[in-house]
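Showing chain A:
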Amino acid sequence: MEGKGLLKELVRLPGGREILKCIQCGTCSGSCPMVEVMDYSPRAFFALIKSGQIKEAVRANTYWVCASCYFCSVRCPRGIKITDIMYAFKELSVKKGFYPKKEPTTKLYESFKEVIEKYGRLSEAKLMQRFAFKKPLLVLSKARLGLKLLLKKRIKFRVKPIKNIEAFRRVIQRTKELESVP
Partner candidate 1 sequence: MNEAKEKFEPKLVGFLCYWCSYTAADLAGISRLKYPPNIRIIRVMCSSRVDPVFIIKALLDGADGVLVAGCKPGDCHYQKGNYYARRKVALTKKILESLGLEPGRVMLSWIPASEAPKFAEVVKEFTERVRELGPNPIKRSSFS
Partner candidate 2 sequence: MGQEPRIGVYICHCGINIAYKVDVEAVRDYASTLPYVVVARDYKFMCSNVGQEMIINDIRNYQLNRVVVASCSPRMHEKTFRKACEKGGLNPYFFQMASIREQVSWVHEDEVVATEKAKELIRAAVFRVIHHEPLEKRYVDINPNVLVIGGGIAGMQAALEIADAGKLVYLVEREPSIGGHMAKFDKTFPTLDCAACIMTPKMVSVGQHENIKLLTYAEVESVEGFIGNFKVRVRKKARFVDENKCTGCGECAKVCPVSLPNEFEYGMTNRKAIYRPFPQAVPNVFTITKEGWSPCRSACPANLNAHGYVKLAHEGKFEDAFALIMESVVLPATLGRACPAFCERECTRGEVGGSIHIRLIKRFIADWYYENVGTKPPFRVDELKNEKVAVVGAGPAGLSCAFYLAKEGYKVVIFEKEAEPGGMVRYAIPEYRVPKDVLAKDIEVIRNMGVEIKTNTPIGPDGLTIDELFAQGYKAIFLAIGAWKDRRLNVPGEDLDGIYTAIDFLRRVNSGERVKVGNKVAVIGGGNSAIDAARVAKRLGADVTVYYRRTRHEMPAFPEEVEAAIKEGIKFEFLTTPIGFEGNGKVEKMELIRMQLGEPDSSGRRRPVPIEGSNFKVDVDSVILAIGQVPDSEVFGKFGIKLNRDGTVYVNPRTLETSRKGVFAGGDAVTGPSTIVEAIALGRKAAYYISEYLKKGSLDDVNFPSSLPTVDKRRVLERRKVEVIPRVKIKELPVEERISNFEEVELLLTEEEVKKDSGRCLDCAICCECKQCVKACEAKAIDHQQKDEIIEIEVGSIIVATGFKTFDPTPLRRYGYKKYPEVYTSIEFERLNNASGPTEGKIVMKNGKVPESVAIIHCVGSRDEKYHPYCSRVCCMYSMKYAHLIKEKTGAEVYEFYIDIRSPGKMYEEFYNRVQEEGVHFIRGKVAEVTDVAERPEEEGKLIVVAEDTLTGRILRVPVDMVILSVALEPADGAEELARILGIAQDKDGWFIELHPKLAPVSTASDGIFLAGCCQGPKDIPDTVAQASAAAAEALSLIMRGKVEIESATSYIDPEICVGCMQCKSVCPYSAIDYDPSLGVCVVNEVLCKGCGLCAATCPNKAITLRHFKNEQIFSELEGILL
């Protein structure tokens, strides 16, 4: 996937053009709760893009670990909607399939999607079960907590799908069709 081409695409993303306004002040990074687990801080991430190192940028986990607290967006002196751009990146990377394989969040989100598409609602239990297939160790480490919650009656294993699950699935189906047409 060619960098320059992608940059054009990025700029076309909603709010994407704003990336070019960045003055690299670092307010975003200083405000970011997840910065410590990021390969590149949000600012550095933008720097990569502005300097054309797109491939390096998209390989970073930066946008995946964004917890979307929007602190950066609120504080950015250039008024850049950083969080939204992070979302755009996630979506793009899924579409293009170049997201960092080692990043567990991607798996978690996939499982999440599967669960709600199946039941219409989320169940932490089901989510964890599915997530377990993808990241067994990580989930195992949470077992003790699960037990504790169970004792507090705060886990339900049985989930019943929403009433109109059929209609709901139709909606999903229709959506997918709509997505396929550009």
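The criterion applied here is as follows: a contact is a pair of C-beta atoms (placed from the backbone, for glycine too) under 8 Å apart; a residue touches a chain by one contact, two chains touch by 3 or more; residues count from 1.
Candidates were picked such that all candidates are chains of the complex that A comes from, given by their letters.
Small disclaimer: the values here were computed from a predicted structure and weren't measured.
Chain A shares a touch in this complex with candidate 2, selected from 1 or 2. Those residues of chain A that touch candidate 2 in the shared complex are 23-27, 29-31, 35-36, 40-41, 43-44, 75, 77-79.
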